[in-house]
Structure formats: structure tokens, C-alpha cells
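Left out: one protein chain. Kept in place: all the others.
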Amino acid sequence: MTDNNNTSITLAVREVSPEVAVISIGGEVDMLTAPELREAVDRAIDSCRALVLDLNAVTFLGSAGLAVLVETSHEANRRGVPLRLVASSRTVCRPLEVTGLTEVLSTYGSLDEAVAAAV
Amino acid sequence: MTDNNNTSITLAVREVSPEVAVISIGGEVDMLTAPELREAVDRAIDSCRALVLDLNAVTFLGSAGLAVLVETSHEANRRGVPLRLVASSRTVCRPLEVTGLTEVLSTYGSLDEAVAAAV
Amino acid sequence: MSGTGPDVTTSHPRIEVTVSENQSSPEIEVRIAARPDHLSVLRAVAADLAMRADFDLDAISDLKMAVDEACATLISRANSPEDQLVCGFAVEADQIHFTAHAPTSSPAAPSRESFGWRVLSSLTDSANTWVAPGDDGVPVLRVDLVKKRLGSVGQ
Partner (left out) sequence: MSGTGPDVTTSHPRIEVTVSENQSSPEIEVRIAARPDHLSVLRAVAADLAMRADFDLDAISDLKMAVDEACATLISRANSPEDQLVCGFAVEADQIHFTAHAPTSSPAAPSRESFGWRVLSSLTDSANTWVAPGDDGVPVLRVDLVKKRLGSVGQ
């Protein structure tokens, strides 16, 4: 995580149980910051058995961010790594619903539920 | 209070004990909305023994709003009506401090304290 | 839908759009260098206007997303980050009308089949984009969006 949390997104990566990685994402995920998210996710997916993306502190989710989620989902499928999203705020749920992605991605209301499902 | 609370401020006037009026103010108090506040305050001060202005839901306080507070304070002094402000958010305290008005106006951290002091 | 504003749901620009572009400047015009780090200020403007126009939270979110998407497209197709992106916001009776343009390096408008454009269309009540030569003959990409306060989108 960086001090500079206004000019970019914040990314906190941790392992909640063996090989279950949780990335907590904060801030605005747009054209500017999506590559940073992409990189963190690509790194995590290389070394975990299950991946949880906690989107609850995301304050904007644009199509560049949605594309990262879709591509991560494809990559996770290829590798057989379960991918779970934590999404409960309107800010995050609205873009997922409008684009029909709630049908495709596994979303949970809380981190606990997502982690339980991922294990 | 009005439905239209985005294009203007919200003003809720009530009597918490006999002749102690509380005006709870919400939204942005600027050049556009200060006259509305002024009017509500003038009306209340005509028929109360003590006046509390709860500023905690104010999201912007510009100099037009500060001027209303200063003029209300003068008017309240003239009439011998105690005036108490509820101000605890940074959004409200910062402008009061920067302009030195915390020295002149009686501010309280909570509505309960302000009402207790006003009675 | 009362529809007092321009209706630009067709895929080719109609007279109303051109008129609206050329008439006395929109109420609010924002000019920025065509750089991704300025997107957030455009979202902030869109959100503030929609909030004050009494849009509900979903409609505010939709407009922010649509403006972001439109401007991200304009920025990614500009010639250089020094190009100027010009955005106009007009708050009309029952809708917000957003227009934007920037010089472009591609003579063709963005595909309407792309993910980004499909999202943008689904978020607004009307969306249009086209390329036209600018004053100096350089191609200019334009986007025109209408978001109604009580639209048919996602209801």
C-alpha cells in the first residue's frame, strides 16, 4: 500500500489462509489506475490456490476496471483458481449489474462469505 | 424541509423545549443558499427565547454563510437571545477557525450540550 | 418520456446535435489536456451536476460512468496528451446533455460494437459519436450523450 492514495488506487495483498490471497482495492479504478490493478492481480494469481478481490473500498469502477475483472476471471478459469469478488456498495454493484457481469462473476456481500466460499 | 435537498440547503426547525428553537442545517451554505438560511433564522429569532443552530450536516460553509452567523449573533445580542452553534465536523470548524469566529460565537460539540447551555 | 431535449439515438448525427454544438456555449464547459489523470475531475463535475439536478444515486453513477467512458475513448484516440479535450455540460429541464470533442488520430469513429461503447449506450438514454473535420481540417472525434433524470435505463 502506498501513501499516495489519492493519485492512485490502494492495493493491499495478504494471505488469509494457506494460498488464499485477498486483494483489497481502494479508490477509483479507471483508465489511469486499471493497469496497476491488473499487475497486482496477475502477480497474485501466479501463486495462490484461490483469489478474493475485495472491491468494497472502490469509489469508482469504470470499464477499464471491469475489463480487468473479466480478463482475470478468464485467466482464473484457465488455471482452475476460484475467483471471488466482494461487492456490496452501490458504487461497485451498479456497474457490475449494468454490464451484466453479476451473471458471470461470483460476487459476495462480505469478505467473510467470499473467503469461506473460496476455501 | 424540502424534497429538493440537492439544489438547496435543508432546514429543519423545531422547538426542543418551550421557546428554545433548534434549526438543523444541511447541505452547502454559499452565496446561493445563504439567503434561505437568513430568512429561516430571522423568522425563528422572532419567537424564541434561545436559538440553537445545528451545523453538523453542513457540507460547505462559505463567507456568505459566515456572514449570516455573524449578523445573527449581533441580532441575538441586541435581543438578549442566547445563540448557540453546534459545530464538530472539520468542514464547519475550519472556516470558523480560519476567520477567528470561534472566538466570537459560542460553539458546542454536540446538540445536547448546545441545548443544555441554551436553556 | 417527455423528451424536450434533442433525441440523438440514431447512429448518425442529426441536425439537432449540430445545432446544439454550435449554439451559444453550453452552461458549463471544461477544457483539459487529453490525459487520463484528468478523468476524475470530469467525473466530479458530472456527479455534482447530476446531484444538484436531483438525479437518483443510480443515475448519478451511470452519468459518471458514461462521461468517463466517453472521455477515456477521446483520450485514447487523441494525437497526443497535449491535445485539448473540450467537454460541455448542459442541465436541461429533465436531462443532462453532455458533449465532448478532441482531435483524433483515427479517421473512423469508435466501433459501436466495442465493449466500451455498448456499456456507454446502456448507461445513457441517447449516445452518439462521429468524426468530422475541425476548423483546421484536422479530424475531430465527437461524442454526444443524453441522460434523463427519469430515464428508461436500468430501471
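Order as written gives the chain letters A, B and C; numbering starts at 1 within each chain.
Assume a contact is a pair of C-beta atoms (placed from the backbone, for glycine too) under 8 Å apart; a residue touches a chain by one contact, two chains touch by 3 or more.
Predicted, not measured: the structure shown is a model, and the values here were computed from it.
Novice: Footprint of the hidden chain on chain C, which residues?
Specialist: 25, 27-33, 37-38, 40-41, 44-45, 47-49, 52, 84
Novice: What chain B residues would touch the chain not displayed?
Specialist: Chain B touches the missing chain through residues 7, 28, 30-32, 60-64, 66-67, 90-91, 94-95, 97-99.
The rule is short, and it goes like this: only the chains that are shown with their structure count from here on.
Novice: Work out the mean Cα position per chain and let me know which chain is farthest from chain C.
Specialist: The chain farthest from chain C, judged by C-alpha centres, is B.
Novice: Hey, how far is the Cα centre of chain A from the one of chain B, in Å?
Specialist: Those two chain centres are 44 Å apart.
Novice: Between chain B and chain C, what distance separates the C-alpha centroids? Give it in angstrom.
Specialist: 40
Novice: Mind pulling the residue numbers of chain B that touch at least two other chains?
Specialist: none
Novice: Mark out which residues of chain C touch at least two other chains, giving numbers and ranges.
Specialist: none
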